[in-house]
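As you look at this complex, bear in mind that one protein chain is not there, while each of the others sits in place.
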Amino acid sequence: MKTKILLSALVAGALAVAGCGGASDDSSDSSASSGSSSSGGTKTSLSLVAYSTPEVVYDEIIPDFQKTPEGKGVSFKTSYGASGEQSRAVAAGQKADYVAFSLAPDVDKLVEPGLVPKDWVAQTEAAGGKGGFVTTSLVSFVVRKGNPKGIKGWDDLLKPGVKVVTPNPFTSGAAKWNIMGAYQHGGIGYVKKLITDHVPVQPKSGREALQTFTGGEGDVLISYEYEYTTAVKKGEKDIELVTPDDTFLIQNPIAATSSSPQQAKDFVKFVLSDAAQQHFADWGYRPINEAILAKNKDKFPDPGSVKTVDDFGGWSKINDELFDPEKGSVAKIEDEAGVSTAK
Amino acid sequence: MTASPVGRLSIRVFALGYLALLLAIPIGVVLYRTFEPGVGAVIDSITTPAAVSAFWLTIEIAAIAVPLNTIFGIVAALVLVRTRIRGKWLLQAVIDLPFAISPVVIGLALFLLFGRTGWLGPTLTDWGIQVIFSVPGMVLATIFVCLPFVVREVAPVLREIGDEQEQAAATLGASRWQTFRRITLPAIRWGVAYGVVLSTARAIGEFGAVSVVSGKISGETVTLPLLVENRYSNFDLSGAYAASALLAVIALATLLAMTVLQRKGDSR
Partner (left out) sequence: MAATAVTAPPKPGRTSASRRVGGRGLTGLGVGVVTLWLSVIVLLPLAALTAKSLDGGLSAFWDSVTSRQAIAALKFTLAVSVIVAVINAIAGVAIAWTLVRDEFPGRRVVNAVIDLPFAMPTIVAGITLLALWGPKSPVGVNLAFTQVSVALALLFVTLPFGVRAVQPVLIELDREMEEAAASLGASGPTIFRRIVLPNLMPAVLSGAALAFARAVGEFGSVVLISGNKPFDTQVSSVFIFKQIESDNATGAAAVSVVLLAVSLLMLIALRVIESWGSRHDR
């Protein structure tokens, strides 16, 4: 007994010491290594904090950046997770030099505590990212292979018996995009019918919504175009993409934080440059870089009408009117929908 | 034992049936899906630099959290069972409490304490101590979620064995420490063992609370469960399963180690 306790304490001590050395290699799981710093030179380390889906893209972009003169000798510490969670982490003190989130409010939240410069949009725009964004995408439908229910547009979702899977906008800020897609089609009346009669479950996030859908639940999944492309590229089968005629534009922001070194701003510029934007296009994101977008036109069909956040007064108005957890109309719909399904 | 053969059989059927339904089938499915792409793929998956660093980090955190928790657990169990202080019921309940807090809330609480605008955060940062978004914060969160295990395992055993032998030893002139080491400890060793097994299993498998306070920095603050989640988010399901299998191996190894040590104690 005593030996056991002694032993474990020893092991703990030894490992603690060893662990402090830690893993020198901070590569993520793809073949690319986000590299340790190269020989000599000024050693800068950039902390990249992003939402989860573009991890595969950054795994390709970072090594490319490290080959450029601005990127030589720059090592990266990367962190990926749900957009809202990452934003909260940075607000709580997580070191970040470059942030890339799913929607602009997650960056805006960092302005007030002074972590991101007030003019971040202008800064990103100056580097080539119109509106402060690095990529865009469309709210689309994912259906089972063969599209057995013949889903073509938003109205088809209201056909009797059609079950729609979409993540809950209150557990996943990014899921608000999906609701906005519905909202731009038929206003709050449509959203109400959709949620009340056709949305049986409320997955926590986009990824879990896809899991629920591929797990056999529902006929249609409301998703982002790039999520579909990435999933398929990573081996997901038996699903198809349907782009409705009218939909909503998803816009993903990036910014260099207030205390970040020059290399972070260089990185922003690089991410918006042709080479990096092509990587985004390869994984299904619509590049903000217009030249690259044009080059990849065949990958990205043009729907008839695409609305944006600006068409509805901007995020603060949308969040107040629709998504306020107490007074927002979507919250009210959820409350009332719950009553009808409650025992 | 004293149960009739029929009785024994029916208990066995009930127990094993319950286990089969609830436990064996899901675990079987996990195993199947893990090795579906082949053993080679699994080995590749768990030897990537990210997986190796996650593995060592997981072990490191458990190696700090579990012994500390064990010592606390034994002391707390002794206080609860062998002393006469008042308010024990409150003490036991408080010990159980951290467990009932959902992981997201643990993260929130730790943010509130050690975050940029937290109660202790700014002061600690001034002193150059980084708690949150680094290993100490993760250890704290882990200890938090494992807190009651050893206590809850050891206290009932302490109660069960009674203190006659300890009293006898004291009257024979043994010191407190000698009594503890020679009489109490061996008597509670199975309680301690299972407490350690449970704590270790939880410590290595904990996701929620550790996830929030870790910062998920690749290669630095990503434990195996975080790696599993990361791979899952990146549509690498087989990689996620492979990393889970690694966790299962660690849990099994812990149980094996505990069992071996107990039997050694038996034969002494």
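Labels for the chains are A and B, by order of writing; each one numbers its residues from 1.
Going forward, a residue touches a chain if its C-beta (ideal position, glycine included) is under 8 Å from a C-beta of that chain, and two chains touch if they have at least 3 such contacts.
Keep in mind that what you see is a predicted model, and the values were worked out from it rather than measured.
Trainee: May I ask which residue of A:P54, A:G129 or A:G173 touches the chain that does not appear here?
Mentor: A:G173
Trainee: Which one, B:V42, B:L57, B:M138 or B:A187, makes contact with the chain that was left out?
Mentor: Missing-chain contact among the listed residues: B:A187.
Trainee: Kindly note down the residues of chain A that lie in touch with the hidden chain.
Mentor: Given the touch definition above, chain A has residues 84, 88, 109, 168, 170-173, 200-204, 208, 211-212, 215-217, 323-326, 334-335, 337-339, 341-343 touching the missing chain.
Trainee: Spell out, residue by residue, where the missing chain touches chain B.
Mentor: 1-4, 7-8, 11-12, 14-16, 18-19, 22-27, 29-30, 33, 72, 75-76, 78-79, 81-85, 89-106, 108-110, 112-113, 118-119, 140, 143-144, 147-149, 152-153, 155-157, 159-164, 166-167, 170, 174-176, 179, 187-188, 190-191, 193-194, 197-198, 201-202, 204-205, 207-208, 224-225, 228-229, 232, 237, 240-241, 244, 247-248, 250-252, 255-256
Definition applied: only the chains that are shown with their structure count from here on.
Trainee: Can you work out the whole-Å distance between the CA centroids of chain A and chain B?
Mentor: The answer is 33 Å.
Trainee: Quick one: which bits of chain B touch chain A in the complex? Just the residue numbers, please.
Mentor: Within the complex, chain B touches chain A at residues 48-53, 56-57, 59-60, 63-64, 66-67, 70-71, 111, 115-118, 121, 125, 132-133, 135, 181, 185-186, 189, 192, 211-212, 215-220, 227, 230-236, 239, 261, 265.
Trainee: For chain A, which residues count as touching chain B in their complex?
Mentor: The touching residues are 1-2, 4-5, 8-9, 11-12, 15-16, 18-19, 22-29, 33-34, 47, 52-53, 55-56, 77-81, 85, 88-89, 91-95, 113, 207, 230-231, 234-236.
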